[in-house]
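Here it is: the structure, laid out below.
Yeah, one chain of the complex is gone here, protein chain that is, but the others are all in their spots.
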Amino acid sequence: MSTISREEVARLAALARIDLTDPEVTRLASELDVIVEAVATVSRVATEDVPATSHPLPLRNVFRPDVVTEPLPAEEALAAAPAAEDGRFAVPQILEED
Amino acid sequence: MADDLTRLPAADLAARLAAGEVSSVEATRAHLDRIAAVDPAVHAFLHVDAEGALATAADVDARRAAGEDLHPLAGVPIAIKDVVVTKGMPTTAGSRILEGWVPPYDATLVERIRAARLPILGKTNMDEFAMGSSTEHSAFGNTHNPWDLDRIPGGSGGGSAAAVAAFEAPLAIGTDTGGSIRQPAAVTGTVGMKPTYGGVSRYGLIAMASSLDQAGPVTRTVLDAAMLHELIGGHDPHDSTSLPDPLPDLVGAARLGATGDLRGVRLGVVRELGGEGYQPGVRQRFEEALELLQEAGAEVVEVSCPHFQYALAAYYLIMPSEASSNLARFDGMRYGLRVEPTEGPVTAERVMAATRGAGFGEEVKRRIILGTYALSAGYYDAYYGSAQKVRTLVQRDFAAAFEKADVLVSPTAPTTAFRLGEKLDDPMAMYLNDVATIPANLAGVPGISVPSGLDEGLPAGFQVLAPAKADDRLYRVAAALEARLEERWGGPLLAQAPELEVTR
Partner (left out) sequence: MTTEATPLVDFDDAVRRYDPVLGIEVHVELGTASKMFDGAPTDFGAPPNTQTTPVSLGLPGSLPVVNEKAVEWAVLIGLALNCRIAEYCRFARKNYFYPDLPKAYQISQYDEPIAYDGWVDVELEDGTTYRVEIERAHMEEDAGKNTHVGGATGRIHGAEYSLVDYNRAGVPLVEIVTKPITGVGARAPEVARAYVQTLRDMFRALGVSEARMERGNVRADVNVSLRPSPDAPLGTRTETKNVNSFRSVERAVRFEISRQAGVLDAGAAVVQETRHWHEDTGITTSGRVKSDAEDYRYFPEPDLVPIVPDPAWVEGLRASLPEMPAARRRRLQAEWGYSDAEMRDVVNAGAVDIVEATVAAGASPAAARKWWMGELARTANEQGVSLEELPVTPAQVAELQALVDSGRINDKLARQVLAGVLAGEGSPEEVVTARGLEVVSDDGALLAAIDEALAAQPDVVEKIRGGNLGPVGAIIGAVMKATRGQADAARVRELVLERVQG
């Protein structure tokens, strides 16, 4: 029984912005299925009374003072840009409105 | 002459440099020559910076001649895993999506290396974005195990381990998220150390799994690892997760251990690590090493960590989830590869998808999709949320075990080096390589791998784990084992490695 279907893989790939070929989708679906079955075991032992740990170490309240540090020069910030114009990063047309 | 220089442990080379018996330029040149000679076969390096390394070496020599106070490791060459950002030097993380990217800044650990004036030989090969256990997922070709060029060097840090094992560098930097320093160490007969989480700054480490990643030393001896660890470790204000505590005396612990006396030390053998699925020869070397440690005065106790059986599953949920988010920034907008779709409108959304489709390898895509799934609305609690609970249980297991033992021990990896291509078609089989190393990453405790011997001519590793912040215990025990084993072998294990064919 498949937990991860081709449709699910396609949906996830869109969410993660990764173009996949059809063969890739098929292969991923079956590989991920196996993996998901294996990892689903965690929910068995992760009962309500067990707290989650998102950090290995109990650090708290780590801050920096509100002090300005040297920024990157614009040329360095833009140095690796695939495209740039007028000191800004040039990116393709954005479809969605915000 | 040059041959001798490359065979020296870093500490010995450092001593000769300090004594003026050899110059850093000579030592660096010797290693560059060795790289030229054997790397066509080994392929440990993705980038070699001869000019930069020699310039640093010359600078060190000049300062030393002028009587300047230098760091103990000044002038000793080092290689750096290509997941660490180096200013002015290409950094790819083993991925096509970052091919040719030259960072405008240095990782903190690189800043410390530069401040101590170690010549940086270059960047080493790795599984793409540190995802793998064999370095076969590098976008730039395989690295070959110096013990047998048809075999994997381990992963994800196979390049650093192979470089050190092939005498191309006396020191290297690796990173370990699920075993990526320790497992390559085990299969290449070298030393690999994963510090306590937060012990070494992550600023400048291209992130895979933020709550698991740690940088650490890759060397041929335990003392070398301790020295390098002291150089790169310690608090960093640029990393909110770096420990505020000063490092314990690691070099002192290594030297103490080397005397071979372990009376009073309790070694906990973890029942769940080392049974089924472990190659018999690997287990035998482990048992033999244990006996040696007992001869040194250590007491062996058995401990049980029942939730370790879920650790692999929890890891393969937490790690891809964090990685899927960490790798989202590679979208072709600001740096790296940009690919436009061949048909249809060229929009930002489509360019992002085309870029990532073309730039990421199969394993990376697999883990990103898996991580995206685990974090998805509706699945979070069952997957990511549950995995974080298993993490709690694993930490509790460690805490309980460390009540009974000062350190825990196990074989580092279930097998010796397998053949290139052998496990590529079976991701789960590949993931199982990390079964003994993963628990330490989940809990944030330190772990070290030292050679335990050979099984059918291939190295196996002995892993030691300690409580968080007790990295010194590892160095002591590991040094003791190393001393006794090398006594038995009549020299380091690597002396038994086949001579690599030298390319002229």
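The letters A and B name the chains in turn, as written, and every chain counts its residues from 1.
As a working rule, a contact is a pair of C-beta atoms (placed from the backbone, for glycine too) under 8 Å apart; a residue touches a chain by one contact, two chains touch by 3 or more.
Computed from a predicted structure; not experimentally measured.
Asker: Considering the complete complex, identify which of B:S23, B:Q279, B:S321 or B:S452 is in touch with the unshown chain.
Answerer: B:S321
Asker: Going by the contact rule already stated, which one of B:Y335, B:F360, B:F418 or B:Y475 would touch the omitted chain in the full complex?
Answerer: Checking each option in B:Y335, B:F360, B:F418 or B:Y475, the one touching the absent chain turns out to be B:Y335.
Asker: Of A:P23, A:P51 or A:P65, which sits in contact with the chain we cannot see?
Answerer: For the chain that is not drawn, the touching residue is A:P65.
Asker: Can you list where subunit A touches the absent chain?
Answerer: For subunit A, the residues touching the absent chain are 14-15, 17, 54-55, 59-74, 77-78, 85-98.
Asker: Touching the absent chain: which residues on subunit B qualify?
Answerer: Given the touch definition above, subunit B has residues 84-85, 91, 93, 98, 101, 103-105, 107, 202-207, 209-211, 237-241, 321-322, 325, 328-331, 333-335, 348-349, 352, 372, 375-377, 380, 384 touching the missing chain.
Methods note: only the chains that are shown with their structure count from here on.
Asker: Taking each chain's centre as its mean C-alpha position, how far apart are subunit A and subunit B in Å?
Answerer: Between these chains, centre-to-centre, one finds 24 Å.
Asker: Quick check: in the complex, which residue numbers of subunit B touch subunit A?
Answerer: For this pair, the touching residues of subunit B are 101-102, 104-105, 196-198, 211-212, 237, 240-241, 243-244, 307, 310, 312-314, 316-317, 324, 328, 331-338, 340-341, 345-354, 356-358, 360, 362, 365-366, 368-370, 372-373, 376, 382-383, 385-393, 395, 427-428, 442-444, 468.
Asker: Which stretch or stretches of subunit A touch subunit B in the complex?
Answerer: Counting only subunit A, the residues touching subunit B are 4, 8-9, 12-20, 24, 28, 31-32, 34-36, 38-43, 45-47, 50-57, 59, 62, 64, 72, 76-77, 79-83, 89, 91-96.
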